[in-house]
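Could you have a look at this structure, given as structure tokens, before my questions?
Only one protein chain is missing; all other protein chains are in place.
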Amino acid sequence: MRNNDENAAVGDVAMIDACPDRPSTNERQTKLFFSSDYMEGAHPAILERLLQTNMEITAGYGLDKYSQSARAKIRSACDAPEADVFFLVGGTQTNATVIDALLRSYQGVIAAETGHISTHEVGAIEFGGHKVLTLPPHNGKLAAEDVERCLESYRADENRDHMVMPGMVYVSQPTECGTLYSLEELEHLSSVCRAHSMPLYLDGARLAYALACPENDVTLPDVARLCDAFYIGGTKCGALLGEAVVIPRAGYIPHFFSIIKQHGALLAKGRIAGIQFDVLFSNGLYDEIGEVAIRAANRLRAALAENGYKLAFHAPTNQIFVTLQRDQASWLAEKVEMAFWENVDDEHVVMRIATSWATRDEDVDALVEVLGAGA
Amino acid sequence: MRNNDENAAVGDVAMIDACPDRPSTNERQTKLFFSSDYMEGAHPAILERLLQTNMEITAGYGLDKYSQSARAKIRSACDAPEADVFFLVGGTQTNATVIDALLRSYQGVIAAETGHISTHEVGAIEFGGHKVLTLPPHNGKLAAEDVERCLESYRADENRDHMVMPGMVYVSQPTECGTLYSLEELEHLSSVCRAHSMPLYLDGARLAYALACPENDVTLPDVARLCDAFYIGGTKCGALLGEAVVIPRAGYIPHFFSIIKQHGALLAKGRIAGIQFDVLFSNGLYDEIGEVAIRAANRLRAALAENGYKLAFHAPTNQIFVTLQRDQASWLAEKVEMAFWENVDDEHVVMRIATSWATRDEDVDALVEVLGAGA
Amino acid sequence: MRNNDENAAVGDVAMIDACPDRPSTNERQTKLFFSSDYMEGAHPAILERLLQTNMEITAGYGLDKYSQSARAKIRSACDAPEADVFFLVGGTQTNATVIDALLRSYQGVIAAETGHISTHEVGAIEFGGHKVLTLPPHNGKLAAEDVERCLESYRADENRDHMVMPGMVYVSQPTECGTLYSLEELEHLSSVCRAHSMPLYLDGARLAYALACPENDVTLPDVARLCDAFYIGGTKCGALLGEAVVIPRAGYIPHFFSIIKQHGALLAKGRIAGIQFDVLFSNGLYDEIGEVAIRAANRLRAALAENGYKLAFHAPTNQIFVTLQRDQASWLAEKVEMAFWENVDDEHVVMRIATSWATRDEDVDALVEVLGAGA
Partner (left out) sequence: MRNNDENAAVGDVAMIDACPDRPSTNERQTKLFFSSDYMEGAHPAILERLLQTNMEITAGYGLDKYSQSARAKIRSACDAPEADVFFLVGGTQTNATVIDALLRSYQGVIAAETGHISTHEVGAIEFGGHKVLTLPPHNGKLAAEDVERCLESYRADENRDHMVMPGMVYVSQPTECGTLYSLEELEHLSSVCRAHSMPLYLDGARLAYALACPENDVTLPDVARLCDAFYIGGTKCGALLGEAVVIPRAGYIPHFFSIIKQHGALLAKGRIAGIQFDVLFSNGLYDEIGEVAIRAANRLRAALAENGYKLAFHAPTNQIFVTLQRDQASWLAEKVEMAFWENVDDEHVVMRIATSWATRDEDVDALVEVLGAGA
């Protein structure tokens, strides 16, 4: 078992803001870690490249040659030769910056109730002045029909001038529930948006894990063709940090550089993100990162099925949501760190298992064994 | 001469937002680079540590042991054992987040007209809803007397309830002009602020270069004692990125973790900043980083004086502001990249020379030679 | 039938964009108007007093003697001798200003999904940076148990520091559905809020119509005792415009005057609101205004019942929600202007009938007759 130096026990989280400096947790060499996909540093190829280029002198703010090279590779991977590409730092920041750039003050963004912007960004969208107009999700996804109905209902409402106008649509691929939009679903959403001249924006925080999924039929060029803006996630897909915003039609968001700066999202040493994306989009690394995680997740899904575990819902990407009896969950929690998802009833709970680019075969083997014992 | 792969020629900057992807600049092996202090990656000791710890598993969001260790070292260096310490990504973001956290909606922040928040943050403070109340600078510094007068004038004004209330004071050490507050000046400012129950916040983007300066008499414990919040700069002082916000009195800003998240300033892999500050505050590295830059700057200042160059104003830190004749500036520009500062008149211009932790002796030698030739 | 001049010429409506299909309303001398409670000017006693005082010279911004007198009367009516009282112009403005004043940036306001701030204020709360945290309504009302559960759920959530913190509770009395909180319900809500140190704010846009309602058991002193801020509606209760914000504990919102000004909600001629509230709270006028409307509504409710009409839900104040067959609705629409409320199914629709201080006995007689004919 590799050296696992740290975790944040559930009990600690309760004190986050009061006590940022909670007692460091003990080393637990004997535990498995499947609670999230951002627990390690970066893919080794990225660190190596940062090291190689470290003492080179480059311009700041993303004007360096590595950022330019990364942009070229991303355009190529997206089959979007004219696209504007910008590198930001993290997901919440990226969502807040893009959404604020695309909306007028009286407009809101349509999102699923389970969307990241609806739930876990401390109201960053509202801080920028905009309402998140939530619709009930279907396996974590927005249905094009629901969006259409929402728009029709807005337009038919005699009081609509007193209401927030739907101004864009936010989706995530994979969703926060690990589910996937099919190409047909995304095309439908896109056509509804275009029929109403409304931007479609896709949050790809975990995009690598969607792209590598056997049942996925949405490619990067599809995303670039169907969306007006999207971001390719770095932080959760092998980078130290960084998200690549792609705007397929160049100039679609005028002055986006200044908007990024105003939102505090501009890296002075822009190359730190540029180099990482340059590596991620070289030699198929972004694909490989996804594949490692999906292979691991599929092995775990098979083991869960074999041992009679019940999945809370079908999620084909790197996140697995398993319904456990509470005593079973407690027993497992001693062996493996998973993430709490939700309470079902007095006797059952849903836990999340996440794999990543960094999940090793021996970790999966060990977890398969534990799952067999705990079934 | 070391491998200098990149620069952003002045002419390119004109196109930043229209064309983020301007033609990559040619390698110019024969040029010296003294235009800023964020042109390289990170101090090698930092990269080494990132590499060593890369595959360890840690909690996210700054709850990891490296962030905890860095906090402990920063508290110790600041002689502020109770301080809250948070790691953010960049300067504009940090200023916007802290200032927004400290002000009520009807309050503004007092700053020098030359303050970074007044000039080069695309109105990030205003985006958060607050006015920057500018006062004329004295060598880039706010005078305590001016702050006092501003407060008195506000309080004496019968229309003050129709005006923005001064709610805090922003200073930078060193200032944007490379100048330094003396301990006496900072104490005076602090006592004015405390007499009016108003937070004093210090932007330490380049703090290492102040601390290492022979004529500086303000220590980190002084800053912690005199300010209510401040940040220790990482990005411009040897880190890939990262700024450490120190709040000497624990709990002074309630729920600052959530405020950081809301401002899009929370790193998922918080350890990336934590590890870097842990290294910066080990073995005197932060001091050393400053000393390298100041030694280089002092050698250049001596060479400039020796060769009859005229400094625009006295600035003892890592930035040197030299007044040049325009043809002299053109001649130098072919040999060394400096930053444009301001036009004086038809015949003169002020250029900025910046050293950093990464400035090598041979670079200084070469520039001294050029300066001799161009005098 | 009285002279009904109302029209909104079609050609002009184009100017009010996105509002093209509001039914044209040429002069309809033969029609009854029961569509809202703000179709006339002001109660004659108010206009008379404005006329009497018109040429007097007073201070601006609410410092005049009429505003002071109105404050004293409101404090007395609320049995809140220490209360701060401010006069603003309209409901959306008042809600946005008070809520922004009470929340910190990372906090949101709990409201029913049907709350005015959730639906018909074009996101004014979000414009101020805050999320509206909606809960499902019970007859338009928030249940204290739901608020309690929402708070518990927030506190129990391990990710709460990544979520919007519930910071206050918004209720309206009567609700947007014309329903009433009982004293017990309001006391329960208040005790939940106080147990969590969270302000309770009450929107009293139509408060007169609640106070005059026979089944209401919540008095103004109750509201002042149980809420931390509330407003007594003027616009919909007989004034030309104006809402009186009452803050029972003086100083509870520091610098509220400046906050009002910043929100563009400060009247230069503050006496215009002051005089109106001074009249409203003299000689029992505010009570009388409510009673006229409730008497009319009760007569209509009786006539509806007698004629076999079905009410959509029980609403005891000045708004009546009646379920109609579509052809029945069309027939009635030719005789009486009501407000569209919602579609039930292909055959049924809910329409709203509103009475007000200005509803005359002969209007009620005429509508009773129409209802008999249309049953």
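So that you can tell them apart, the chains are marked A, B and C in the order they are listed, and the count of residues begins at 1 in each.
As a convention for this text, contacts are C-beta pairs under 8 Å (C-beta built on N, C-alpha and C of every residue); 3 or more make two chains touch, one makes a residue touch a chain.
In this text the structure is predicted, and so the values were computed from the model without any measurement.
When you scan C:42, C:143 or C:212 for touch with the missing chain, the hit is C:42. Of the listed residues A:79, A:148 or A:161, the one in contact with the hidden chain in the full complex is A:161. Considering the full assembly, C:358 is the residue among C:177, C:297 or C:358 that touches the omitted chain.
When the missing chain is restored to the complex, the residue among C:121, C:146, C:176 or C:278 that touches it is C:121. One chain is missing from the display, and on chain C it is touched by residues 2-9, 12-13, 15-19, 22, 25, 33, 36, 38-42, 44, 47, 50-51, 53-60, 62-65, 68, 71, 84-85, 89-94, 96-97, 121-124, 127, 235-236, 240-241, 250-251, 254-259, 261-269, 271-272, 358. For chain B, the residues touching the chain absent from view are 10, 13-14, 16-17, 105-106, 108, 119-123, 126-127, 129-132, 158-165, 340. Residue-level contact of chain A with the missing chain is found at 100-101, 104-106, 129, 161-162, 165, 255, 257-259, 261-262.
Everything below uses one rule, namely that only the chains that are shown with their structure count from here on.
Of all chains, the one whose Cα centroid sits at the greatest distance from that of chain B is C. Look at where the CA atoms of chain A average out and do the same for chain C: the two points lie 42 Å apart. Centroid to centroid, with C-alpha atoms defining each point, chain A and chain B lie 32 Å apart.
Counting partner chains per residue, chain A has residues 13, 16-17, 121-123, 127 touching two or more of them.
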